[in-house]
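Only one protein chain is missing from this complex, and each of the others stays in its spot.
Here the chain labels run A, B and C in written order, and each chain numbers its own residues starting at 1.
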Amino acid sequence: MTVHEKLSMGQALNRALRDAMAADPAVVVFGEDVGPLGGVFRITDGLTAEFGEDRCFDTPLAESGIVGVAVGMAMNGMRPVVEMQFDAFAYPAFEQIVSHVAKMRNRTRGKVSLPMVIRVPYAGGIGGVEHHCDSSEAYYAHTPGLHVVAPATPSDAYGLLREAIASPDPVVFLEPKKLYWSKEEVELSGRPAAGIGKAVVRREGTDATLIAYGPSVPVALEAAEVADREGRSLQVVDLRSIVPFDDETVCAAVRSTGRAVVVAEASGFASVSSEIVARVTERCFHSLAAPIRRVTGYDIPYPPPKLEHLHLPDVDRVLEAVDDLQWEDS
Amino acid sequence: MTVHEKLSMGQALNRALRDAMAADPAVVVFGEDVGPLGGVFRITDGLTAEFGEDRCFDTPLAESGIVGVAVGMAMNGMRPVVEMQFDAFAYPAFEQIVSHVAKMRNRTRGKVSLPMVIRVPYAGGIGGVEHHCDSSEAYYAHTPGLHVVAPATPSDAYGLLREAIASPDPVVFLEPKKLYWSKEEVELSGRPAAGIGKAVVRREGTDATLIAYGPSVPVALEAAEVADREGRSLQVVDLRSIVPFDDETVCAAVRSTGRAVVVAEASGFASVSSEIVARVTERCFHSLAAPIRRVTGYDIPYPPPKLEHLHLPDVDRVLEAVDDLQWEDS
Amino acid sequence: MTGDAHHLLPSATPVTLIGVDGRAVRDELPDDAALLRALQGLITARRLNEQAYALVRQGRLAVYPSSHGQEACQVGAAQVLGDGDWLFPTYRDTAAIAERGVDPVEALSLLKGDWHCGYDPHEHKVAPHTTPLATQLPHAVGVAHAARLKGERTVVMALCGDGGTSEGDFHEALNFAAVLKAPVVFFLQNNEYAISVPLSRQTAAPSLAYKGIGYGIRSERVDGNDVAAVLAVLTDAVNRARAGEGPQLVEAHTYRMQAHTNADDATRYRTDDEVAAWVERDPIVRLEKHLRDRGLLTDDSLAEMRAAAEKTAEHMRDGINRDVEPDPHDLFAYVYAEPTTQLREQGAQA
Partner (left out) sequence: MTGDAHHLLPSATPVTLIGVDGRAVRDELPDDAALLRALQGLITARRLNEQAYALVRQGRLAVYPSSHGQEACQVGAAQVLGDGDWLFPTYRDTAAIAERGVDPVEALSLLKGDWHCGYDPHEHKVAPHTTPLATQLPHAVGVAHAARLKGERTVVMALCGDGGTSEGDFHEALNFAAVLKAPVVFFLQNNEYAISVPLSRQTAAPSLAYKGIGYGIRSERVDGNDVAAVLAVLTDAVNRARAGEGPQLVEAHTYRMQAHTNADDATRYRTDDEVAAWVERDPIVRLEKHLRDRGLLTDDSLAEMRAAAEKTAEHMRDGINRDVEPDPHDLFAYVYAEPTTQLREQGAQA
């Protein structure tokens, strides 16, 4: 039986946690302030009340400890879902993530798997102060052994989180915090179609392809909307999953238009957007009429709130990059 | 007065530390086992004996503490040079590096600068066990506010380290540990020509350009040597400095040949090599006869010693990639 | 080696000098001038907290983590320091930063959104207020150790919350300080909460001050709402650190009277009754009563103090309400000493 409900992304994530906890007693949720408070973004709201303190609990304030304890629990039959309160506050857990979470299965030739999810409210656009707006996906995406996903819609948030929790592999689950309040009809029951590893074409278009993920998808869609009014047809691909990367969908899209712009909030240097440009160019070089452009955050620390609008990719910057794709008619 | 001496890279680094400490009493060296032992690679050999315990000292075993204390010392007039014992043992310091070392100057609009160097013996090729062979440059290169350099020769090791210590900005100094024992005549006195930010053409060539840095430079040079015997003329560019990146030298080189292969030990996904492909393609698209190829470590955790040869870029893999550059005559 | 270990342990109960009723509990009070200076500090700090809170409601500050109720710690931490000493504050310590001499308008730059740190840390020897918990503590040790190497008699006051003590950096900093004998006073404001998480879920220790002995650090506990006791205990700690006895740990037992920040909803995790019980322990009421009882405070002198505090509030309103458009070029100018070619290119586009 399938239920539809209009939910914000935050609510969809909350529902995904609830449904996963109800379906499997091995699923436990913990982190800072995830208990009675329900998390600073309320993503874990009501879970302690519904499932009890053993299933959803507050921990001491120590991210390496949180991730390290999750590793141990996953080794012993549980499916921990831990919350890092904000992107930059996952950095204390970096050693645990890179040296253990990512490597335990490989280290033990598959004998020890770590079915765990590290949820990270990430990226900017909410006027947050320092350390609360980092786009940290490159650090994880560069680390073999992790799955890295970033939903752009409430439906994907629900579906991908259910899938991440069910996965035998550790998943870094990046939640674009500026989209927590975006709403949509969400299909809630039954196991959703596989999303991890699958990109999706969000909008058809013929002139150029915008490649985006997480917080940049709405920007890309809006740019396509504006471009449409200006007579240019832009296709929009939403990666959903950074690792594994869906070369097939992305390359097919780019080949169909011959031009592409990558849109991502993170600083561009040595980033996921670099990878997209590199791998698509490697694979589609002779289909490209112009080099792929990147619209990304600058190579600077995340700016203070009053300046973040300058840093974040916006419709204008995307359209300028599109204009730059060496159109014959210009 | 200029002195030349034949030194290994390890000795050149040791000399750079000694000369810098002699020249400036603000330079202090600390870390794990850097005192009486002289570091596990002996890079700090003799410094405690020569300069005393205040200038070169062993710390408790805690990398975040080491880097954090260095931040404070740099805030208070010193020029700390800290050693992370191996690449993967810098991860506990990740939060300090990303959230403070990289951001303090920007945070304070230039009021607080952090002239400090984080030395990291890095990368593989020495038959080391897990956690001792990581190519971690992407994590640092992606983080705005850090300079990231990797010498490939004893002379550059000396020159770049002197420059890094003299720099007003924090430098992550990556020492390719497999090259510690490589020898060369080194120019030891006078301040060496600026290397941070400057790539260098190590070998002239006309058919294609190999772009490499750190441990991959000798591999690229050897590949060029072999190719030469097979009638193909390969140019080799040594980046030396990953951040800042020398677009000018690299692009001029690639434009001169029209073809390029990037060689790097790190896993390829979302890496420095991705960035090189992306930025060179963006800038030199119409000079390229073929897409730029990458020869990198696979997207896997660093292998056990007996298998590392499969993972590391070698001459064969480089030459195969060169063969792949869509030559008209094939 | 371990025979004299117990001197590192704190008192079994927190040191109190002036009781809730305003009466001196012990004899060793700070002198009158110090107490009057402390009262002025408390009144100004409270006013600063209230003003900042009002500015949040008016939308002029994005967020404010208030030290309302913790003013005795804020004032004490700043007032025991000499000019050459350093203060390392957290995001909650704006009042301490201001008491140290930093313009509160500059100190609030972070929360106004203009720039990350609005003041020059070297000017008043106040580090930028730090958000990633406990990460400022190793910096404090580094500043102290550098001072020692340079032969300077600097003491560093490093602030940290109860929640912050759980982070690895807390541990590493205390250990480095002890091994290096760095002149740092680690001052823990145990306000019973880390956002919603109560102390009982943060630690199972008898109290946070019992952490010191594990590093060989002498530790003490103090009633954090008794500014006289805070001054006395911190002064002793600063003196010991300055005298070369190595780092010191002080835990103040206090309470966060308001929500974590205005964005927080404290009703989700604590009762009004719990909060009410702390009202009577208010640090200002207590000291006022004490000084009045001893005839050291009159309505007039109190009015003067309040007027001085009001000046600070007015200055805050003026400064925070003035819109200074931040300069976009600042985004690219300070990443490095010299902008890279790439940053110059990017700055030209932006």
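Annotations for the structure displayed:
Simple rule for what comes next: contacts are C-beta pairs under 8 Å (C-beta built on N, C-alpha and C of every residue); 3 or more make two chains touch, one makes a residue touch a chain.
Nothing here was measured: the structure is a model prediction, and the numbers come from that model.
In the entire assembly, the chain absent from the figure touches the shown chains A, B, C. Interface note: of C:190, C:207, C:312 or C:346, the residue touching the hidden chain in the full complex is C:207.
Screening B:40, B:200, B:251 or B:290 for touch with the missing chain picks out B:40. Against the chain not shown here, chain A presents residues 28, 54, 59-60, 62, 64-65, 67-78, 80, 92, 95-96, 99-100, 103-113, 144-145, 147, 167-169, 197, 243-245, 247-248. On the side of chain B, touch with the chain left out of the figure occurs at residues 32-33, 35-38, 40, 58-62, 64-65, 88-89, 91-92, 127, 129-132, 269, 298-301, 303-307, 310-311.
Interface residues of chain C facing the missing partner chain: 1-3, 5, 8-9, 12-13, 166-172, 175, 178-179, 181, 201-207, 210-217, 246.
The working rule: only the chains that are shown with their structure count from here on.
Mean C-alpha position of chain A lies 37 Å from that of chain C. Chain centres here are Cα averages; for chain A and chain B they lie 31 Å apart.
Under the contact definition stated at the top, the residues of chain C that touch 2 or more other chains are 115-116, 132, 168-169, 330, 335, 340, 342. Residue positions 64, 92, 95, 99, 103, 106-107, 144-145, 243, 245 of chain B are each in touch with at least two other chains.
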